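Missing here is one protein chain; the remaining ones are kept as they sit in the complex.
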Amino acid sequence: MMSALSRSDFPLLAASPRLVYLDSAATTQKPRAVLDAIRDFYESDNANPHRGAYALSVRATQRYHDARARVAKFLGVSDTDCLIFTRGTTESLNLVAASWGRANVRAGDEIVVTGAEHHANFVPWQQLAIETGARFRICELTADGAIDLDRLRAMLGSKTKVVAFAHVSNVLGTIAPVREIVELAHGVGAIAVCDGAQAAPHLTVRFDASGVDFFAASGHKMLGPMGIGVLAGRRALLDAMPPFLTGGDMIEFVEDEHSTWNRLPHKFEAGTPNAAGAVGLAAAVGVLERVGMDAVRAHELALVGAAYRRLAAIDGVRIYGPGPEDRSGVLSFNVGDVHPHDLATILDSHHVCIRAGHHCAQPLMRRLGVSATARASFYVYNDDADIDALVNGVMAAREMFSRVGA
Amino acid sequence: MMSALSRSDFPLLAASPRLVYLDSAATTQKPRAVLDAIRDFYESDNANPHRGAYALSVRATQRYHDARARVAKFLGVSDTDCLIFTRGTTESLNLVAASWGRANVRAGDEIVVTGAEHHANFVPWQQLAIETGARFRICELTADGAIDLDRLRAMLGSKTKVVAFAHVSNVLGTIAPVREIVELAHGVGAIAVCDGAQAAPHLTVRFDASGVDFFAASGHKMLGPMGIGVLAGRRALLDAMPPFLTGGDMIEFVEDEHSTWNRLPHKFEAGTPNAAGAVGLAAAVGVLERVGMDAVRAHELALVGAAYRRLAAIDGVRIYGPGPEDRSGVLSFNVGDVHPHDLATILDSHHVCIRAGHHCAQPLMRRLGVSATARASFYVYNDDADIDALVNGVMAAREMFSRVGA
Amino acid sequence: MSAPDDRNRAPNAPDAQQANVAALYQELILDHYRRPRNRGKLESPDVALRKKNPLCGDVIDLQVQFDGDTVRDVRFTGEGCAISQAAASMLTQRLKGKSSADAAQILDRFTRMVHGEEGAADESLGDLRALSGVSRLPVRHPCALLASDALAEALASRR
Partner (left out) sequence: MSAPDDRNRAPNAPDAQQANVAALYQELILDHYRRPRNRGKLESPDVALRKKNPLCGDVIDLQVQFDGDTVRDVRFTGEGCAISQAAASMLTQRLKGKSSADAAQILDRFTRMVHGEEGAADESLGDLRALSGVSRLPVRHPCALLASDALAEALASRR
């Protein structure tokens, strides 16, 4: 399994040939094309978009606009105005919980999330429930960490206002049955909010066709820069929602006593936009399109399959979540009684970067009955040699710890 | 008056020698050092800060941390944990209005802003007042557009909870008497919120010494990248405030029913931070420190003085706001009955970039009795030749319009 | 004052955009800006509507009176730049006495001309062709189209 994109396209990886980067679920490395696009924006077209009355600003506005169109197309959003640029998934989900949530959720209503959510798709809903007096309900998972559709169906009812779920779990790699969840939610008149942070980088996403009401993702997890992300939403919902942040660009008229709001997408983009970030994200999308999302997925499936089999074969290794055929390129595991932090330190000394901890999913850790796991995650620049290094490092850690009996 | 920094340090300006960029109050051009710093972060140290258990992530965390320390020092914030990275001024002010505001402002309380505020320091307070039932009061300006301290003193009382004001007006260039406003606010037990978007780039800012309770600024207006800004606040206030956005990094423990929050600054930085943006902003601060803020100020004073005198001498030109000695490097003006948008188009055809419109300050436009103004704003890369071009363009527009009598 | 750095300043000869802009702000347009035709209010309009451009704060209040299918009279008030005012003045002039269908066609042609469509500006536009230079100034398209959009809406509301 060669890498889908050459390490030489990624300056950081090219500069450190020994580095084995297996933490792409946290953030990805950046291809040269993305860094060039950001730089080119600042060197050729930098101005404040929307505001200028001169050619330079028109170019900046155009590039920002083109970036939106490109990212919308990539995510299958045909109504481009409904693709809002945010700082990232966390802000996107907070926007929905604050703006849609405060306007629509009342005491006695129910908010449903799953037991596998990232804190970004858990805490905002939990806090909205506390604030409004709604009931916050957690749909427990199946034994192998999947969303339990039967349980979900049984939980939903006329009081349910929101079903919030991750398209792909950042810990288990589980891929949610999006259509089925949307049908269940819509069946009781609830909206379906999809945390797509781990989906947009790894799977073909078709927002329009999926039926979800809101979809959130982060640029930095899909080859793009930090500080930029998206929220896609249905026009009818977005139009009816009050703004989230207020200030410049998002207003129509500001009277002394009240204000009126600009049209979409501007209503939800207060202040100077991160145009350079949007341009960088559009370039990242361009790179992914050139590889092709089917090829990205096939590449990750091959890697995660090989890693799963080789790790599972090591005595004492426990892998959490579904089998390798059903998961995205994420593997959470533990090695005997080697604590994940110790494992990560030992792997790091072998130049292998994995993450250890609760992965911003403490509710899931409790459900797995662990305080932490080790996590390796794969992306377009990984190859078999990276898996060799991971496996060798895990063996070395096991050996080190086996010098003293338990 | 030579430029304080050579145009050759700014790739966009170097590539377009004829371009006369006079819209720095909207956003500044970026020095090579800033673009290099961003790129260097991505090429050498890119990882998700705070989360990693490997050397690369430690380096990313360290660079993010160093950036915070550097920006805090530049703004005179000695308690580095109280310098929170946001997307920009708009988000910073919304954070204060939402988090401090909802926790502290009740029906019957009063919120005071000035008639010169940018929408970012106006609409969030107006909306907070509407939401809470507080009274939203606007302190009218003096005849030349300054904050009227007598009027302000008369407006404040035991009901006043917030006094929000711009350190420097983005339309008039007026510099607010910060100490006096803070004293008046504190005298009645209100907090003082300072919109520093136009101050941080142009004046020496000493947060600790100033006494203001909150101070907001944007990186992109001070040679830094888009998508990064700061909020400085007093520890006692920040500690007592509920979080703004919730999600990863900002939590301590997430139980099923409730959560606890991380310490400052993390409590207010939910989600993956824009570390590359922070590193870019720190590099911008480094550039400004090398020039010296006193030299920046002196340079702008000289430019704005020359521009003021030469424009004022043109028949039909009306300049808004204070005299040239008392203002920051911003000039708002009108030329006879030439509409500002037409003026900007004509200047643009002379390669002169100015802004025309309401400058996100519709309340101020009403008070000036105009629907729009033209605005030229100066920064470190401007020089006398830019003023020549501005003056020549204004003369050309005047001449063009004088072909047909009014 | 001197230009002490190494900047290669603009020569005195105007470049293409400068010529385009100078051609746009010609006497005809400035005359309509200074002395707008059909400015004011109608006694009993059939359609009255307001249209705004939040970006630059321009507002137009438009009133139309029909005579069967014919645009009998049309007036506007509002404030704006030379381009938006001249467009309103010239468009209202051009549309008076036209059938709804002809008027709609003129508005469509005008819009396409502003958007820079090759060959859109034919004789039916008359003086409005003086505004064709706007096509090369994308940021000013909303100014040129404010009145035209308002008129199109007024016509549509009658159908």
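Going in written order, the chains are labelled A, B and C, and every chain counts its residues from 1.
We take it that a contact is a pair of C-beta atoms (placed from the backbone, for glycine too) under 8 Å apart; a residue touches a chain by one contact, two chains touch by 3 or more.
Worth saying up front: this structure is predicted, and the values here are computed from it rather than measured.
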{"item": "Displayed chains contacting the withheld chain", "value": "A, B"}
{"item": "Candidate in contact with the missing chain, chosen from A:102, A:297 or A:350", "value": "A:350"}
{"item": "Residue numbers in subunit B that touch the chain omitted from display", "value": "50, 52-55, 57-58, 61-62, 251-253, 262"}
{"item": "Hidden partner interface residues of subunit A, rising order", "value": "1-3, 6-8, 17-18, 306, 337-342, 345-346, 348-351, 356-358, 362, 365, 371-372, 383-385, 387-389, 400-401, 403-406"}
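Everything that follows uses one rule, which is that only the chains that are shown with their structure count from here on.
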{"item": "Distance-to-centre winner among chains (Cα means, whole assembly as reference)", "value": "B"}
{"item": "Rounded Å distance, subunit A centre to subunit C centre (Cα mean)", "value": "46"}
{"item": "Separation of mean Cα positions, subunit B and subunit A [Å, integer]", "value": "31"}
{"item": "Touching two or more other chains - residues of subunit C", "value": "17, 55, 139"}
{"item": "Subunit A, residues touching no fewer than two other chains", "value": "52-55, 57, 251, 253"}
